[in-house]
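Note sheet for the following structure.
One protein chain is absent from this view; the other protein chains keep their places.
Right after this comes subunit A.
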Amino acid sequence: MLARYFLPRDLHPGAWWVWALGLAVAASRTTNPWLLLTILAVACYVVIARRADAPWAMAFRLYLYLGAFIVAMRVLFRFVFGGAEGSTIILALPEIPLPAWAAGIRLLGDVSAESLLGGLYDGLRLATMVVCLGAANALANPKRLLKAMPPALYEVGTAVVVALSVFPQLAESVLRVRRARTLRGGATGRRFRALHAIIIPVLEDALDRSLRLAASMDSRGYGRAGRVAARARLATGALMIVGLIGVCVGVYATLDGSTPRFLAAPVLVAGLVVALVGFRLAGRRVHRTRYRPDRWRAPEIVVATSGVAVAVAFFATSGVNPTNLNPSLVVLSWPLLSWPPLLGAAVGLVPAVLSPIPEPVTA
């Protein structure tokens, strides 16, 4: 029984996406650096422990670089554009005077510790969310994710999967080109030339690959209009797009505490209803079969549940008390932390233990 549970195999990509989105949603609720760092560490550990040796999985490091870049930029901007919210001035830069029409914009000037920390916390939150998405991309196989899409979502799903896998693909190209350069013993001296020698092959690679993808999709019947009246296609398309836009707005409003509430549940429900009608209509005309579809087994459910549990824990504690999740910067002090959200974040670690290791790649 246990041996079967832990039999090495690739999990359903949806499970990893649910888990990673759960962590990202939790991160979006807080600016507490303790919690954000815990979520980051949890995501990194699970990725390292459970990623396959596939090319898209190796791109995770680039998401970490991107996160570091985001944090650095946020802090830098506090230096450049007015960082004087707060009373602990730690750096007095000369202020650059601006003409009257630019009132409201400040260049340089005093920089306070509070505003720098504010930038750091805010940047850390965005970086954590980006790294969570990177974790999903590293753990879930994008091709199998496309396969798992419901038939009605094929058109939209294809676009989404292609968009989601652009970055991992590019990252993989960069790694490949760099490895090739190293093997050839290419000159590493001049930075500009090195950039030149990486970017052109990468772009060429991307173009080649998308042509190949288009050809393969074409041969598999994607974009097939079938024998459906143009008007019916237009109606289902419009319903689906409008519904999905509604769902996006609703999800955004639900997750962002400062958006007007009437944009949250009502728009979300309305969007879902419209999209479901669209799916029904589209699903009736699209018939596609799947070869050996991925199934949701116990490990998938465990992985997805742990992600959802993290998000729920953060929602619950922020409902009870928001002070913990958004540390105040009025008085400079170590951010407070209570146990419930921290233990909630730790639940995200479950997949590192309670999921099968990926199938070894046979090259």
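Keep in mind that, in the parts below, contacts are C-beta pairs under 8 Å (C-beta built on N, C-alpha and C of every residue); 3 or more make two chains touch, one makes a residue touch a chain; residues count from 1.
In this text, contacts and distances are computed from a predicted model.
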Chain not displayed: protein name in its UniProt record ("NADH-quinone oxidoreductase subunit K", "ABC transporter substrate-binding protein", "Aldehyde dehydrogenase family protein" or "Carboxyl-terminal processing protease"): "ABC transporter substrate-binding protein"
Residue of A:66, A:263, A:309 or A:342 in touch with the missing chain, whole complex considered: A:342
Selected residue (touches chain absent from view) among A:53, A:204, A:218 or A:359: A:53
Where the unshown chain meets subunit A, residue by residue: 34-35, 37-38, 40-42, 44-45, 48-49, 53, 72, 75-76, 79, 81-82, 84-91, 95, 103-106, 109-113, 116-117, 120, 257-258, 321-324, 326, 328, 330-340, 342, 346, 349
